[in-house]
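With one protein chain withheld, the remaining protein chains of the complex are depicted in position.
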Amino acid sequence: MTQTLEPRAMGQDLVRRDGPAKVHGTAIYADETPVENPLYCRVVQSTIARGRVRSVDTTEASALDGVITVLTPGTAERLASTDDAELAVLQSDDVGFRGQIVAAVVAETFEIAREAANLVRVEYDAVDHDTRLSADRHDLYAPEKVNAGYPTDTDVGNMEDAMALAPVTLEQTYTTPMQHNNPMEPHATTALWDPARGDGSGPGLILWDSTQGVHPMRATVRGVLGLEADQVRVVCPFVGGGFGSKGTPHANVVMAAMAARAVPGRPVRLVLTRQQMFSLAGYRTPTIQRMQLAAERDGTLRGIAIDVVEQTSRIKEFAEQTGVPTRKMYAAANRRSTHRLAALDVPVPSWMRAPGECPGMFGPEVAMDELAHELDLDPVELRIRNEPELDPETGKPFSSRNLVACLREGAERFGWAGRDLTPRARLEDGWWVGTGVAASVYPTMRQAQSTAAVRFDGGRYIARIGAADLGTGAWTVLPQIAADALGVPVEDVDVLIGDTDFPVASVAGGSSGTATWGSALVEAAREFRDKFGRGAQDGDEVEAGVRPNPDAGSYTMSAYGAQFAEVCVHAYTGEVRVPRLYGVFAAGRILNPRLARSQLLGGMTMGLGMALHEQSVLDPRFGHVVNHDLAEYHVPANADVADLQAHWIDEHDPHVNAMGSKGVGEIGIVGTAAAIVNAAWHATGVRVRDLPVTLDRFLT
Amino acid sequence: MDSELTLQVDGATHHLMIDTRTSLLDALRQRMGITSPKKGCDHGQCGACTVLVDGRRVLGCLALAVAYDGAEITTADGLAPGDAGGHPVHQAFLDNDAFQCGYCTPGQVCSAVGVLDEIGRGWPSAVTEDVAAGPRLDDAAAMDAEIAERMSGNLCRCGAYKGIRAAVSQAARAGGAVR
Partner (left out) sequence: MKPFAYQVPGDAVAAVRSVADRPDASFLAGGTNLVDHLRLGLIEPGLLVDVTSLTSDEITDHEGGLRIGAAVRNSDLAADRRVRERFPVLAESLLAGASGQLRNMATTGGNPLQRTRCVYFQDVSTPCNKREPGSGCSAIGGSTRNHAILGASEHCIATQPSDMGVALAALDAAVQVLGPGGERTIPFTELHRLPGETPERDTVLEHGELITAIDVPDLPIARRSRYRKVRDRASYAFALVSVAAALDVADGVVRDARIALGGVAHVPWRARRAEEALRGAPVSEQSYREAAEAELADARPQDGIDGGNGFKIPLVTGTLVATLRELAGEEA
């Protein structure tokens, strides 16, 4: 067990340190980096989904005043590594999906670059493409493993027998559509290739990039370009949202670096347009989830199974771990989970907030609601009856698991008691009203690599680590952790983040950032105290890295939650509103209530969008998402959110890390859509199994 | 084709020779280095570029700079100049943690200032029960719905809407627009 810190600064409701800069708009994002005389890069995208680029005519574009260069598959530099097909920008004539980068213009102004990009004439040899996902395709395949390294399939006991023998069974298919992260800040880079850096250390690349991890970004980009680590610096003090889409490098960053290398000494700005983001910046795969539940009359599950079909890109595999949460959520002796992929001529799917858990808790949590109805049982009670003592998958104890406490506390806050189980029973002012519940889960992780440096300077403690703050609050919460680890007031501590000149940090992903970076800060702080005691002098410094969690092998570590929704469906128009959405979470120690609440509310809001609005409509005739902007891809607006509340229970978990904290960035989106769908059913008696829940589902 | 124009931005005068195609947003960000207003969609679909032009909230991305010659523009950074504590809306956003990543925030702040002015003038909104009578300022629930509707042209993917509503409400009370 790690020695747990005494919380002094941790747990305080501190205002964001970067707050004043953000409300004034003076926090600097990637595209705003002040540089001398920047050029502007604009990409040209393929208008076919599969085939080859036959020719690229740049005559007109190049002739335009102010155009510096046009990069094409024929003229672009050869990359050192093309192993990652998504990042092999302009390396061949092959087109793997519609919207792929096939050329790029670099020009003196944004306006000229945009005009010139339209003047690049690209001819193609198209071949038939295939973008249709379905569960009955004959070419579905099992990936070697799924995202985050989980096994593709699991099979314990005998699910078939369980289905045959159980007195009550349920078998249904649920689907979630393609969804796009859509952070408000588009993917953006300011890049500079300095042919002879002032310090004489040879050529170097600086990327001011909007990224969830400067070091992972550097590692990838230097590999693709064939540079040494010390030749690349990535800087990112602020990220205008990412939600996973800035967690792994996409083609735009490589493109920006290539553009910069084509114009040595001149900085180049490359910002994807909102429309371009729909094919170049990752997205969540659509999922098809076939669920089976086998239960006793009292609700005890005998078996639970999920068979998932989803898509990946033909040029690069990404296998969302949708079936994983089902493996350990409820006690059931017989359990099966499978993942099958269709490799299509589509853009490359990637991380979107809570990959795996988010879509993967939709089917199961709606199925549980359907089962509860079948059994005439309160859906909260059904979940409590299937609460496992030990992790059903590994047989290990949970470091802490307070799902039941969350359900009970949520029920209390929401006023669940006495709820009529009958659907379509409340009509108020022309609206059908119903309530629903679903459970949330998200694993508690710590990455293997992160290092922090702590230095005493001018009477202050200054820590440095290449961490990222994408709105999560790292600028604020990391000083809280460091202060407690050093045993000093938080006002005396600065933590600098977002630069590869600082010690290495892991990606802000998997809700692992604070746990990982915080653990590194704790190690460094403790070492600092061991070495210098209380009498530190200016310039005293130590560097230390995160260590493996000694308890990692002995416990299953996850955060849990319960979400309760009230849904109204208009009796005449089918319009769906969510007047109340309450979440109660158990996520270890809450390090800063203000920041944690915002994270949880934000996740729930995105879950509300998933439930009601979000759907990328990929037109199979063309192969691209046709509602590729924020007018037609609807993320929630202010008016969609009504009484939204996030609460947590006090949870003491000595096993997760020295802070006792679990991640809160992703769990808020897990289960939300199921709670809303379940409430919509309770309101109307109409069971929607395919997201999103749009008004047409309720019109006859 | 270039055109000459003068803009007053946050109290300073800027003379520019500018490509007629340049949006007001790009003129601010790329030509003047004023990056408080943000570009989220460049199509009037997100509100991140909201600034005040002659006191009214508008979208910088759908405004051609040349059409705004002589205009007085205020960004979130130019509100309450000289006041170290900033504008009451700034403080309200901080108090209510009405943002996370911060990218939509300057637009939200400018929009909020516009909303307070519009409510103060008695302008109705799509959720005003009786448009002839105007918004009901005495009913907290009605005010919350009014603010939500009026702030809906500013998308926030981090989902800080609840804090934003609380912030605008706080600023409205501070400014005397609402009791």
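The first chain written gets the first letter, and so on, giving A and B; residue counts start at 1 in each chain.
Keep in mind that, in the parts below, a contact is a pair of C-beta atoms (placed from the backbone, for glycine too) under 8 Å apart; a residue touches a chain by one contact, two chains touch by 3 or more.
This structure is a prediction, so every number in the text was calculated from the model and none was measured.
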Give the labels of the shown chains that the missing chain contacts, considering the complete complex.
A, B
Missing-chain contact, candidates A:25, A:443, A:510 or A:636, resolves to A:636
Out of A:83, A:171 or A:619, the sole contact with the unshown chain comes from A:619
Residues of chain A touching the missing chain are 47, 111, 114-115, 118, 430, 570, 572-575, 577, 612-613, 615, 617, 619-622, 624, 626-629, 631-632, 634, 636-640, 694-696, 699-700
List the residues of chain B that touch the chain left out of this view.
1, 3, 19-21, 23, 42-44, 47, 50, 56-59, 61-64, 66-67, 111, 114-115, 118, 121-126, 128, 131-132, 134, 148-150, 152-155
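Methods note: only the chains that are shown with their structure count from here on.
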Mind listing the chain B positions that touch chain A in their complex?
19, 21-22, 26, 29-30, 33, 35-43, 45-46, 48, 75-77, 86, 89-90, 93-95, 97, 99-106, 109, 127, 145, 147-149, 151-165
Residues of chain A touching chain B in the complex
15-16, 18-29, 31-32, 34, 109-112, 115, 181-186, 238-241, 243, 271, 273-274, 470-473, 594-595, 597-599, 601-606, 629-631, 635-642, 644
